[in-house]
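One structure coming up, written as structure tokens, with questions to follow.
Shown here: the complex without one of its protein chains, the others still in place.
Chain naming follows the written order as A and B, and within any one chain the residues start at number 1.
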Amino acid sequence: MFPFVALRFAAIMAKKWSCRLEAVARQTRGGTLTSSVETEPLLRADGIELSFGGVAALKRVSLDVAPGGITALIGPNGAGKTSLFNVVSGFHKPDAGTLRFAGNDITRLATHRRAGLCIARTFQNISLFPGMTVLDNIKLGAHTHLKTGVLAAGVFWGPAQREEVQLRDEIERKIIDFLEIDHIRKTPVAMLPYGLQKRVELGRALAMRPKLLLLDEPVAGMNREETEDMARFILDLQEEWGVTILLVEHDMGMVMDISNHVVVLNFGEKIAEGPPDVVQRDAAVIEAYLGASEAA
Amino acid sequence: MDIMFVVEDSITGLMTGGVYALIAVGIVLVFRATKVFNFAHGAVLMIGAYFYYTITGMLDVAGLGTWAIYVLGLPLTMIVAALFGAVIERVLMRPMIGQHPFPMIMVTIGLISVLEGVAAIAWTTNAKYPPALVGLSIDFVGGMAINRQMLASFLIAGAVFVIITILFLKSKAGVAIRATASDQSTAYAMGINVPRVFMTTWMVAAATAALAGILLAPLNSLTPSLSQVGLSVIAVVILGGLDSVIGALLAAFIVGWLEAMANHFLGGDFKEIVPYAVVLAIILIRPYGLLGTRDVERV
Partner (left out) sequence: MIIGDYKASYASDEAVFRSWPVRYGFAALLIALAVLPFGASGFIIFLVIQVAIYTVAITGLNILTGYTGLISLGHGALVGVGAYATAVFANWLGAPWWVVMPMAVAFTAAVGLLFGLPSLRIRGLYLTIATLAANFIIIFIIEHWTDVTRGDSGITLAPATLFGMALESDAQKYALIVPIAILAVLFAQNLFRTRVGRAFIAIRDSDYSAEIIGVDLTRYKLIAFGIGSAYAGLAGSLWAYNFLALLPTQFELQLSIVFLAALVVGGNARTLGPIFGAVFVILIPEFLKWLFGFLTPISPTILEYTAPANTIAYGLLIIGFMIFEPMGLAAIWTRFWRYINLWPFSP
């Protein structure tokens, strides 16, 4: 058993935390890691089609998410925003179209492997693990970046402990501090108010060391103060962490304030895209939101 | 000559299947309405059979003739069993409405132990022989032996099954049950008395279980381990697709027949294991059963 543990230990030391793009590039068919990540869009959806029992949820939707920016996905209820998110995170496999992440085709990649690519997401209805504490929820986010196997975990002393303490240190310094949730770190999430739960869910996504962060209605149901806090976190993430953000939101004030690029969906089709101030004046968008008669 | 025995055993198997259908319908009803899978259904059946044993014993002491078994014994047993089902629902299940399925499943598992223990204390573990509804004699039809009690069981079980299915599809209570099944809160909002729906289904399930117990007990003998039949009927329910009444009927015949064939070709011991082998096979190949809804597997 001890040689085994030692081997594990060596493996952990050899690999630092990183998104295993290379590994995934090998897994995806024909995928090669291009060096032009910086110039290409980080995420490119091309002609995505998705239907549920004959009802088309997405009709040939194409979308580019530029690296380092904040892209907002807006549209009336039922426009297909969350469906597109589910395609990106892998819950739905599209009927047609391709999805490329940092130059790799990930259209058919298993959901859990996308975490290894550092695609993180939060949910519209918070989807935390209610029985666990805030700290454990956030630690879970780092799952793919940790290496401990069953044997090392059970023995604990040695590599597993080192990894756990290092993880704790990272989380404390980078996430708990940043999100200002140090007072609740040992509270079970089920006992927290809605606004804080949203923040913890963001924390869990951050522990995934995201390159691309999908936020599904991050400020829905929040009051003005909570919304401002969240907007500040999102801006900090983009500016200081260099995270690329794709968000769905109905709070137009916030969308227009923080995003660089806005994509509008209506009935599963992309009807407009561009900088916020342009999209705001787009006739098709106004019609989609206010209805044809009023726009006329 | 040998083929004759196969046919004979097949018929026996299909008849047993009829009783299985009667047992399965109780599990399916309760599952559809309350989303609780009742592992204790067999135990309720066993208790129902003991009720029957005690009631007919009292009728015998009272000196009433065999007619009393039909006129008083049968209905009284089913009423008492229905009340028993109502008590289980009210005391054990009602407090847990709307909870995660884990505690509810655990409660029904605990209930198996309690009911088997209670039966062993109240009626001892010695075999009992309650009176059969029809004489246990055997008729020969063209060289094939047909057990009369079995035939009668098959007919009664079939009739009750058909009645329940029709009620389920057509009656107002049936509509209420189905509405509750598809969405509890909406059913509540539409003015359906959901707790009463729950209680009704438990009462019907317990009464039909007791009837199945009445039919099964005289064929062998009555001991607390009769409740095991409930566990093998789980195979029927799974094969049928958990939420499908018609699927359960079809599956009941298949399982009954397979048991008879295992008994014929491999010997009596293998008969007990058939339902479980069927369950594992179904779960691996087609988890939602013959006629079940696909998304049930996501429960």
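Here is the rule we use: a contact is a pair of C-beta atoms (placed from the backbone, for glycine too) under 8 Å apart; a residue touches a chain by one contact, two chains touch by 3 or more.
Keep in mind that this is a model prediction, so the values were computed, not measured.
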Residue, one of B:86, B:118, B:151 or B:173, that touches the chain absent here: B:118
From A:102, A:134, A:184 or A:208, residue that would touch the chain that is not displayed: A:208
Answer key for B:14, B:64, B:87 or B:105 versus the chain not shown reads B:105
Chain A residues touching the omitted chain (full complex): 89-91, 110-116, 120-121, 123, 127-132, 136, 139-144, 146, 148-150, 152-156, 160-161, 163-165, 168-169, 172, 204, 208
For chain B, which residues lie in contact with the unshown chain of the complex? 37, 92, 95-96, 101-103, 105-107, 109-118, 120-121, 125, 231, 234-235, 238, 269, 272-273, 275-277, 279-280, 283-284, 287, 297-299
